[in-house]
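Quick one: the structure is below, and I'll ask about it shortly.
A single protein chain has been omitted; all remaining protein chains appear in their positions.
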Amino acid sequence: MMKTKKGSEFLFFALRNYKLRVGLTVVLVFLAIALVGPSLARNTPFAYANPLGAEPPSGEYWFGTTTFGQDVFAQFVHGLRATFVVGAIGGGLGTFLGVLIGFTAGYRGGLVDEVLNMLTNIVLVIPTMAVLLIITAYLEVRGIITESIFIGLTSWPWVARAIRAQTFSLRSREFVDLARLSGMKPWKIVFCEIAPNMMSYLLLASILQFGGATLNAATLDFIGLGPTTGISLGLMMNNAVLWGALLLGFWWWFVPPGLAITLIVGALYVTNVGLDEVFNPKLREM
Amino acid sequence: MRRYFGRKLLVYGLTFFLAVTIDWMIPRFMPGDPIANMLSRAALNADAARILYTYYTHAFRLDLPIWQQYVNFWNALLHGDLGISTYLFPTPVVKVLLRAVPYDLALLIPAILLSWLAGNRFGAFAARTKWLDNTLLPLGYILTATPYMWLGILLAWVFGIILGVLPIAGAYSYSMTPHPSWLFVGDVLKHWFLPFASLFLVQFGGWAIGMRNMIIYELEADYSHYLEALGAPRRLIRDYAFRNALLPQLSGLALQLGVVVAGALVTEVVFSYPGIGSLLLAGIQNQDYFLVMGCFLFIIIGVLLANFVIDIAYVLVDPRTRRGMTGETG
Partner (left out) sequence: MSLTVENLRVYYQTLRGDVKALDGATFTLDDGEIMGLAGESGCGKTTLAHSLTRLSPPLRYVEGRVTLDGQELPIADMSRMNDFRMKKLSVIPQYAMNALNPTRKIGTIIRDLLRSRHVEADTSLQELYRRLDLVRLPYDILKRYPIELSGGMKQRMVMVVSTLLNPSLLIADEITSALDVATQKAVAEMLVEFRDRALVKSMIVITHDVSILYQLADSILIMYAGQLSEKASTQTIIRAPRHPYTKLLISSLPTIGVRHAEHKLSGIPGTTPLLLDPPAGCRFRDRCPVAFSKCSEVPPFVEVTDGHWVACWKESETHA
């Protein structure tokens, strides 16, 4: 009963929240482009479509062409798809691991908590990019799934920490004791009493993880350690710099990919803030 | 306080141990003869290859049991021997790295410190001035969402190509050789500025937003309301809020180090700046695994040291830690 009332109250504020609306709209627009774009593109990303090489945007090539005459728009929309895939899988895995580890540590306590906490602190300290570089450098063939998995495997610690803290505070609350006293099975307590209270945080964390995964993937791709096949936004920028787009002023090659990432991640951050305001009545401005 | 540092040092010690172990294990993931594999991928002439093969077989002692190889590795490490670079043969890896470290420090230390200090100040101002808040907030979100390499590319393009006022490659002009003179210093600064700005701006956005939110949170705390009820001037209330908000910002700095290192790496690539990032990439591209392992180790050590420095700073800033209570979690 209370949950549906709460749910509709959240929806009410969610729809009225300016930041949430703007952020979500931007992300959805890009998602739409990623879904629909490749069918709209007249060329495949790697085809040498333009015999004249690099040309600025025109009616025929909406985002211009690269040094090799490749359609930048085609690369862009396919790269956008890759971005969303990595963000979803990498971010999703990171959130999942963080919740799993953080919750186990917080709920069990004791030695389990000590060990997991130590593990979390270690992975937290290690600069993830260095590890990602080493790992991916040694792989001969890399796919987009592999990249996402590795990103997920290194990005979970901060979520684990936060979930652990929340679990600690929630598990000692009265309603959990009540459930335990009434003989509820542990897994039921977890799912029906504790989990709903963390839902809002989970949503916020997943959004940030998505953004983080996107940035990490872009960095890896830019260095040339992204997937060995396919195109991505980071790879576009890598190629652009490699083939002198910077010096020759082929701005249409390197501006769109970076701009897309900036806008998507920025919109995600803003959505995050908006959602936080919806969930946390104290933050709502009058 | 002893407990506080004890825990931290334990984590750092374990991390270092783990990192070195990963480092050691990596060439062993190769099927077949790791050394021959390594060397075959490096473009060396026959004589050099033979010499290195003997050297490394001896160094790795592959005929010995695994644990002893591991111990030997640690032994070499503690003697400052990280092998010889195949990419920059015959320079020892340590020497190559030490040449690059000053460039990284020159970029990272000012960028991290200044962006943290300036970002916090601006965030605090924004929290109390409506017009600044309205301009700073969106700008901050955009900056912190910007990928480091893209900002670097944009800055290089605008200031290097379009406006042509700043150079975009190298640490100093290729036509110059390092010598003490104002001309050289000026040249170095010109080459340093854009990569520095790139690192500075992205972080600045993040800190400004973080501090702004933290200050608003602190201003809504009970102790702030109490001071207001007792007629304290806004200056005092803001001062208390600011000092309290700095604490989580300092912890946040430690968490951001990994991200900044990645950013520096990528920025060095964009600007061909000769730091460890560039070396790491060159090592990867040229299959110089010793160089790669060395870079990894240096990065880890650097990050651990920086973490430690921040821990010390935290103890200085939060008086409660000296009493044996920590304000932070974990």
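Just so it is clear, A and B label the chains in written order, and each chain counts residues from 1 on its own.
What we mean here is this: contacts are C-beta pairs under 8 Å (C-beta built on N, C-alpha and C of every residue); 3 or more make two chains touch, one makes a residue touch a chain.
This structure is a prediction, so every number in the text was calculated from the model and none was measured.
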Out of B:A76, B:V101, B:L227 or B:L255, only one touches the absent chain, namely B:L227
Note that subunit B touches the absent chain at residues 221-223, 225-233, 235-236, 240, 243-244, 247, 318-320, 323, 325, 327
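The rule we apply is simple: only the chains that are shown with their structure count from here on.
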Counting only contacts in the complex, subunit A reaches subunit B at residues 117-118, 121-122, 124-131, 133-134, 137-138, 158, 161, 165, 211, 215-216, 218-219, 222-225, 234, 237, 240-241, 246-247, 249, 251, 254-255, 257-259, 261-266, 268-270, 282
Residue positions on subunit B within touch of subunit A in the complex are 10-12, 14-15, 18-19, 22-23, 26, 29-30, 141-142, 144-151, 153-154, 156-157, 160-162, 168, 220, 255, 257-259, 261-262, 265-266, 269-270, 280-281, 284-285, 292, 296, 299-300, 303-304, 307, 329-330
